[in-house]
Structures are given as structure tokens and as C-alpha cells.
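Okay, structure first, notes after.
Here the complex is missing a single protein chain, while all its other protein chains stay put.
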Amino acid sequence: MDIDGKYYRSFKDRIKQLEDQHSKEKVDKQHAKGKLTARERIDLLLDKDSFEEIDAFVVPETQGIEFGKVEKHYGDGVITGHGKINGRMVFIYAQDFTIMGGSLGIVHANKIVKTQEMALKMGAPIIALIDSGGARIQEGIASLSGYASIFYNIIRSSGIIPQIAVIMGPAAGGAVYSPALMDFVFMTSFTSYMFLTGPNVVKEVLNEDVSFEDLGGAEVHAKKSGVAHFIYDDEENTILGLKKFFSYIPSNNVENPPKIEGTNYTPDINPKLLDIVPDDSNKAYDVKEVINNVVDKGSFFEISELFAQSLITGFGRLEGRTIGIIANQPKVLAGVLDINSSVKGARFIRFCDCFNIPILTFEDVPGFLPGIDQEHSGIIKHGAKLLYAYSESNVPKITVILRKSYGGAYIVMNSKNLGGDYNFAWPTAEIAVMGPEGAVAILYRKELAESDDPKKLKAKLVKKYREKIANPFVADEKGFIDEVIDPAETRKKLITAFEVLSNKWVEAPSRKHGNIPL
Amino acid sequence: MAKQKKKLYALLENKKYGFNLPLTETIKIGKREYKIILKEDEKYGTYILWKNRRYPVEISLSRQNKFDILFNYVCYSFTIETPFSLKRKQYLDKTKGPVENEVIKAPMPGKVIEVLVREGDNINRGEPLLILEAMKMQNEINSPVNGIVTSVNVGSETSVIKDDILLEIRII
Partner (left out) sequence: MNIKNILIANRGEIAVRIISTVREMGIYTTVIKTAAEPAAMYLSKANFIYDDTENESEIPVFLDIERIITIAKDTGADSIHPGYGFLAENPYFAQKCSDNKIIFIGPSPDSIYKMGNKIIARKIALSNKIPMSVGSEGKIPTENKAIRVAKKIGYPVIIKAASGGGGRGMRIVRKEEDMPKMFRLASNEADKTFSDHSVFIEKYIENPKHIEFQVLGDKKGNIIHLGERECSIQRKHQKLLEEAPSPALTDELREEMGQMAVKIASAVGYYSAGTVEFLFDSKGEYYFMEMNTRIQVEHPVTELITGLDLIEEQIHIAEGKELRYKQEDIKLEGWAIECRINAEDVQASFSPSPGKIEKIIMPSGKNIRVDTGVHAGSVIAANFDSMIAKLIIYGKDRKDALGNCKQALDKVWIKGTKTTLPFFRMLIRNQRFLDGSITTSFIENELTTYHINSEYEEMLAAWLATWLFVDENFDESSLKIDFEDAKNINPWLLNKRINRH
């Protein structure tokens, strides 16, 4: 081809025009807000030179615009394509706030839909980098139809390929359902927001003053609503976090999670585990210490760290292989199960089940949180979600009872009869229908009332109850747990057990889908 | 930013330590370079060997870009920044404005013996707010700021764990 010829020249001109579109002025404006541009974000996320863009030169719909104005430009405010993260293929779309505020018109939406369809066909994960002012008002109903198609595709891909949303700017109105439907949501503090109705509408309708940050900032969603699973202080760390997260998950629902070679392993026999759980069952401890001393060194990666902190969820690795970890956190509210922690746990279990990630449960739970507020808000149905998720999942499931395991919470936390494959207990475990104090108060109500020294009698009975009932040996002898193990050997036991379970399959009854209590 | 990922900064309050990438295991003082050796052994645990001396180190927190390093028994809380995130930080500090609320958290687990202030009270820096009994000691929790008490979340006999919010003060 003649490189000075007309065709080649206009080909080159177009590329130059596309580059010019990202003028220094626009880039500086984005930077001044503490934000990176869409292209910079992609560069940070993907392996060097691995990004292949699709539909870079589409132009926005300008026909039939009767209200406002749409200027002609390339790409329509979104960059789509595929590339590699640590050598593995992902699809990506990144909204470009510098072009018409990243607003979503029909062409913009079609580009996203095309990417979604490709990701599904190829069985590769998809990442959405969201930074958009919302629907393009000029295009009217067409942009709404665009949103609907995107949502429809997310739902079709759900449970087949991992779908991750990274919020790096505004996400307002109906647009928030796109991240909400995906598997995980990352947010950057102070420069990203998510809400259905913004502060202005809140002010108009309810006459309440609220700032963007307080209504839908990253911190609010990480701590209060639980919408955001991960928050970071800046965009570079958000992307580093996302890359790290990616090393735990498989590309689709047929593959296994990736294996990591040559990490520093924790010793298989670890005496540190003997010192963490206090003998006094009224004393708190940090269950993350248990987790960190069991999984590969430094491999624990917590999910929804700031939300419903009485239940810990996260990924870890055993000999380089990903496991999903659920643990009651005695340090927070004694590790009680409440509405938020039940929902958090259930959602996490279902992700692991979709993507072939084995589940490890560390149990030390005093029960469900009592109270009018919890009951009236439906802890019954929300607690049932956790129960449902555990029973429904057919990935390998192992429970280690560290200490308390009482009542309904014992059943819920992956008990043997819910389908737990291996249920281990530490010698410190207390497995019973209820805690010693409560049981004694009910069973010996009369004796206690009549006693001269009820305090002393109660102490005696509690001691007896602990010896006779609230220990792991009764359950062990009856077969409700598989083995009482030496805490120091926990890791070794788990590695063997997960190895045995690596080919586990449980045939589910044929049905359209179950009816989880939503 | 990716393209100029040549430098990292360790930030400690208002102090800034810059390190060029790739990070070398040396620190230059004047014209001489001194080698830093990070080691772990049975006798000493984890330590840094520098200029022929061992310094005990422990990593008490490592979360995203935040690191609490216990170096020779002194705790330093660093955040690691890139040139871009540093600029972003400066921009955000300007737009966020000053912190208006001081949240008083339990410094350790224990039991509240007495709350000495009520909502709406004007308090001065250093004034006792409440008495927390922990480890058999009655500890006076003093106000770090001048302000007005906006909420009191505990009463006497409340058991608290570390970092529980005891009360909040609006700074004036």
C-alpha cells in the first residue's frame, strides 16, 4: 500500500483526531479533580501493551435530537475492548468523563453490550470502570433502552463470568443498577458516588440537606449500605487492589480458580494457633489472627471489611489454591449473626459456589442478635438466606468450630446436616443447644429461685454443664462433627481435606431455580 | 501514574520520605550508601540489620497503602503515595476542609465507670470526659480538643471493646 496515498493518510488522520480528542486541557481538568482519565486507568490495570480497543471510532447518534445538542466526536464517551491482567484475558469498558461527562447514549450503550456479549462468549471476566454523569438526556428514551440492555446482559452473564464494577466517579440514578447487579463493587474514596436519587432531589422531596459524600460516598457504601465491597483512598490503589483480587478468581464457572506458585507458606504445624482463642469464653479475640495463621502467608484478602463486621468474609489460599473464608468475629459484637452479616455471608457463599471456590468456615458464634429492631426488620428471612446459601452450594465445604456453637446459629454455620463435608472442632469448642448460663437458668429455674446462694449454685451448675454438655466431645461421639483436632495442626488437616474434596460433585435436583427467601 | 511510576513516597504526618523505583536495599547518607538487610531468625525474630546494628521490627498493620511499622519499639504510621496520589491528596485536603468532629474511641477494652460530661456540654482540651476501668486501672479519658459534646454513646457500667466510640465532640 502506498503509505503516502489518500486512504492510508485518512486512516492516519483519523487516529490523530482520536488522539487530539484527549486534549491536554481535558486531561488536566480530570487530573485537577484527583481523577485519572479512562485511558490512564486502563493502562494501569492491564498488562503493558495488551489492550486492544474495539469501536474506537463510533460516533454518537445525532439524528432526531430535538432537545439540546450532541457534538460529533469519536468513541461516544466510553472505551471498550480487551486486554490481559497478569497474563489472563479480561474484557473491559471504561467510561470517559472527559467526553460529554461520560453520559450514556445509545451508541455508548451498544458498545458496552457488544463487549458484554463477547466476554460471555469467550468465558472471560468483565470489568466496568464507571465514571459517568448518567443517561444522555438529549437522546431521551433511547439512552434508557441502552441501560436496560446492559442490565439484561449482566443478568444473563451472572454466575457464568465474574463481573466487577469499579466506581471512579459519579454513578447516579438507574445507572447504579449496573454495579449493583455485578458480583463485586470497588469504590474510590471522595471521588466516587452512587445513589438512586441525588442530594438535590432529596432536598426537594424531603427537604433534607445531605452532601454527596454522606449520601452515597465510598465510605457510606462500605460501612452502612454494604453496596461497596472494597474502598481505597485513591485510584491507583483501587486498581492495585482490583488486580490483587483478580488473582483469586477463575475466568468462568467451568474453570478452577488460578493457582499461585512459590508463595511463602505458613508452617503446616503452627503452635501460634494455640494462643489465640482465650479459655474464658467471655473474652474476645480477633479471628483474623486465626485465619492469618492458617492460610498461606499474607494471602488473606478481606471482602466487605467495614460492613457487618461481626462476620468476616474473604479469600485466602491453601498451598496456592483459592478458598473462600467465612468466620464469625468474636471481637465485634461477640461475633453475633444479625441481618447484615447474614446477607453478607449468603452473598459471598453464592459467589464462591458459582465460581468453584471451596468454602472454609470458622465458627465462634453466640447466636442470632436478639431485639425488636432485628425481628421487625425480618432477621428470620435474612438469616434464612445464609442457611439457604450454605445448603444450596455444592462446592467443598469445611467448618472448624473454634469455640461457641449454639442453637440456631450452630445449624446455620454450615453444620454437618446442611451439607458440611468435614466438620472439625478445636478442643475449646462448646457445642450445645444454648450457652451454659441460659441453659442453667431454664433447666434449674426452681432450684435457683429456692437456693440460699443462687449465685454459687448457678456457678456450680454452669461448670457441670460445661463439663457434661458444652464441649466438642459429646458431638464427636455422636458423629455430629467429624473430628476434634489439635489447633496447631489445623492447616495440615484442611489441606488434606480440601484435597480429598477437590473432585466433589453433588447432583442438584432438576428445577428451574430454587426460591431463595429474598 | 503508570508511565512515571518512578518514585514512591512514604508519608508520616507531615513528613515525606521519597524512594526511587526500583527500590534498592540501601539508604544513602551523605555520599555513602548503607545496605539494609531485612531478616528473620529464631533468636531475634524479625529485624533490620543496618550499620552493624540490629533493630527489632514488627509490622502491626498492613492495609492497602497503610503500614504501621513498629521499629525499635516506636510505632510509625505511614501511607505510601505515588506522585499522582500525593497531588490528589493535596487537592482533597483542600476541598474536604478541616475535620469538624472528634470521635473519642475506647483506647482499650474495659468498663466505663462514670461519664463526666453530658450532651451539649462545653469542654476544654485536657478536661476529663469519662473514667474507663481497664486492667484494674481507672483511666481518665481526657478531651483532646476544645468543643461541644454532640453525643454520648456509653453510660456507667457499659463494657466496651477497643475502638468502640465512646462519645463525639464538635470542634470549636
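Note that the chains take the letters A and B in the order they are written out, and that residue 1 is the start of every chain.
Convention: a contact is a pair of C-beta atoms (placed from the backbone, for glycine too) under 8 Å apart; a residue touches a chain by one contact, two chains touch by 3 or more.
Everything numeric here is computed off the predicted structure, so don't read it as measured data.
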Full-assembly contacts of the left-out chain, visible side only, are chains A, B
Cross-chain touch to the chain not pictured, restricted to A:Thr37, A:Thr80, A:Thr238 or A:Ser251, is A:Ser251
Absent-chain interface residues of chain B come out as 5, 8, 10, 12, 15, 17, 19, 21-23, 25, 27, 29, 36, 38, 43-46, 48, 50, 54-59, 62, 65, 67, 69-76, 78, 80, 107-108, 113-114, 116, 131, 134-139
Even though one chain is not shown, chain A touches it at residues 86-88, 240, 244, 247, 250-251, 253-263, 275, 298, 320, 356, 459, 463, 502-505, 507-508, 510-511
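Convention: only the chains that are shown with their structure count from here on.
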So, in whole Å, the Cα centroid of chain A is separated from that of chain B by 28
Residue set of chain B touching chain A in the complex reads 1-3, 64-65, 79, 81-82, 84-85, 87-89, 91-92, 96, 109, 161
The answer for chain A against chain B in the complex is residues 31-36, 40, 43-44, 190-191, 232-237, 241, 284, 331-332
